[in-house]
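In this view, the complex is presented without one of its protein chains, the others remaining in place.
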Amino acid sequence: MRTKITQEYIDRDRRSFLDKVFKGTIGGSLMLMIPMHSPLFAEVLNEEKSLKDTIDPMNPNANYCFIVDVSGCIGCGNCCVADRKENDVPEGQYRTWVERYVIDMMNKVYVDAPHGGEKGYSNIPILDTIKEVKEAFFVPKLCNMCDEPSCTQVCPVAATFTTPDGFVLIDKEHCVACGYCVQACPYGVRFINEERKTADKCTWCYHRVRKGKLPACVNACPTGARKFGDLNDKESEVAKIYYSKSRLSVLKKELGNEPQLYYIDLHGEVV
Amino acid sequence: MENPNRFWIRLTVVFVGIIAVVVLGRMAMLPESWGKYGYYRGDSIEEEAQRAMKYGTNESCKGCHSEVSELKSHSAHQRLSCEMCHAPVSEHAKGSNKFAVMPTKKGKEQIGLCLSCHQKTIGRPEKFPMIDHARHLAAQKVKPSHTCDQCHTVHAPLENINHVKDQRSLKEALNEN
Partner (left out) sequence: MVTEAMNYVFPNDAHAHWTLMIVIYPYITGIVAGAFIVSALAHVFNVRSLMPIAKFALIFALSWLLFVTAPLLNHLGHPERALNMLFTPNFGGPSMMSGFGYIYMSYSILLIFEILFIYRYEMVLLKEKSSGVKKFIYNVLTLWTNDRSPEGRKIDHKVAFVLGAIGIPLASMLHGYVGFIFGAVKTVEWWFTPLMPIIFLLSASVSGVAGMILFYIVIKKITGRMDEVSTDTIKTLVKLLWTFFILDFLFEMIEIAVHAYGGTSGWHHISSALNGPLEWSFWTMQVKVLSIIPFFILMYLSLRNVSRGVLMLVAPLVSLMLLAQVLFMRWNVVIGGQLMAKSERGFATYHPLWFEKEGILMSIILLVAPIVTLWLLSRIFPLWESESDREHSA
């Protein structure tokens, strides 16, 4: 089995390589300058392992945290596209979205998020209404994974809860879809999934995290504006930011929900 | 004469019966793993954890496409997710077996894809490389129908351009001499 894959791999690679050379495309000719690594057995083996859905045991000692670097977000919407596919989110409902804040010289605030930012942004209609832009930025939104969640408190049937490793999840086999959690969530991240008819929300891709992978949106973000990791792992990117001089803030702090979603240098106008 | 207490005694029995139904019903209906970790159905955690991933990581692609991976690793696009421009790996391969062709964006679609990040848009950080598409094409003196990859290799956008620049400066240097 192993040899077969490798052989196929080499064949195909050789074919494409020769293809490119013969067609004379630049990419192909560039290949000549790159030292060719022959595909190693080990690499293929690694590949096989990484695609397998091996689940890691729950890690109650981890302190998972999500950090959004607002200054890095370019509003491309790739996170939203990835999220929708990864989690089968019905059209018109959002586990995550990206808002755009535009402040003009009169200090008027314009906020928009057409299709939750999923289809990207254009200058229309903002340019029609604003003469001069003073400040503009994008703000990705997702589950705040509160330490004191309002949603688990109000659920009448205990179908949403905080796991021992700190994720707020929904038991979709037990949820009655009363919608109380949707009302209670201060951040508007919950909705009643139209297809399943149960409450739904961002899970920080719990199913990926337990397989040692980053959440789909973090993986998809081209600029690294979305960061995820374990604060107790001092080598992780989030820990380095968390324990640095970066100014971190949370949304709607006054409500006392203690979110685990932090924003770097968040503008005070963001709700 | 019937015992006047009979009614309320019977009704009390009914009442006890109702309570018994609730208590027994709860015992019967309570999910097995209830209370395993807390006051909720413990198994739902593992059910969620076992949910299949659709997106892999760039490591998933590297195994078969090491040439692209290598090219990308030195470029401005090094942190981009392959699946962002193509599609989730689960639509393309299972394990190491390919079962469907990965879509590659061409023509207008490709331009749209590039511009979804690089079009000058209000809200984008100034430091991020952005162009006004129409103006960019005009400034570079190419046809409006030009696609991005005719100058920028998509996996390493400045590779060719830097290469050409290098050669030009080399030429100039030679000419000067």
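Labels A and B are assigned to the chains in the order they are written; within every chain, residues are numbered from 1.
Here is the rule we use: contacts are C-beta pairs under 8 Å (C-beta built on N, C-alpha and C of every residue); 3 or more make two chains touch, one makes a residue touch a chain.
Keep in mind the model is a prediction, meaning the values are calculated, not measured.
Q: Could you run through the displayed chains and say which ones the absent chain touches?
A: A, B
Q: Which residue from A:Cys73, A:Met145, A:Leu169 or A:Val182 sits in contact with the chain not drawn here?
A: A:Val182
Q: Could you tell which one of A:Asn59, A:Gln93 or A:Asn123 touches the chain left off the display?
A: A:Gln93
Q: Of the residues in chain B, which ones touch the absent chain?
A: 1-8, 10-11, 14-15, 18, 22, 25-26, 29-31, 34, 39
Q: Which positions on chain A touch the chain that was left off?
A: So the residues of chain A touching the missing chain come out as 93-94, 97, 99, 103-104, 107-113, 115-116, 129, 141, 150, 152-159, 174-180, 182-192, 196-198, 255, 269, 271.
The definition used in the following text is that only the chains that are shown with their structure count from here on.
Q: Please compute the C-alpha centroid of chain A, do the same for chain B, then give the distance between them in whole Å.
A: 7
Q: Quick check on the complex: what are the chain B residues that touch chain A?
A: Where chain B meets chain A, its residues are 31, 37-41, 44-57, 59-60, 62-64, 66-67, 70-71, 79-81, 83-84, 88-89, 93-97, 116-117, 119, 121-125, 128, 153, 155-156, 159-160, 163.
Q: Give every residue of chain A touching chain B within the complex, in rising order.
A: 5, 9, 12-13, 16-17, 26-27, 30-31, 34, 36-37, 39, 43-44, 46-48, 50-53, 55, 58, 71-78, 81-82, 85-86, 100-102, 120-123, 126-127, 133, 136-138, 158-164, 169, 171-174, 203, 206-208, 210-211, 213-214, 216, 219-224
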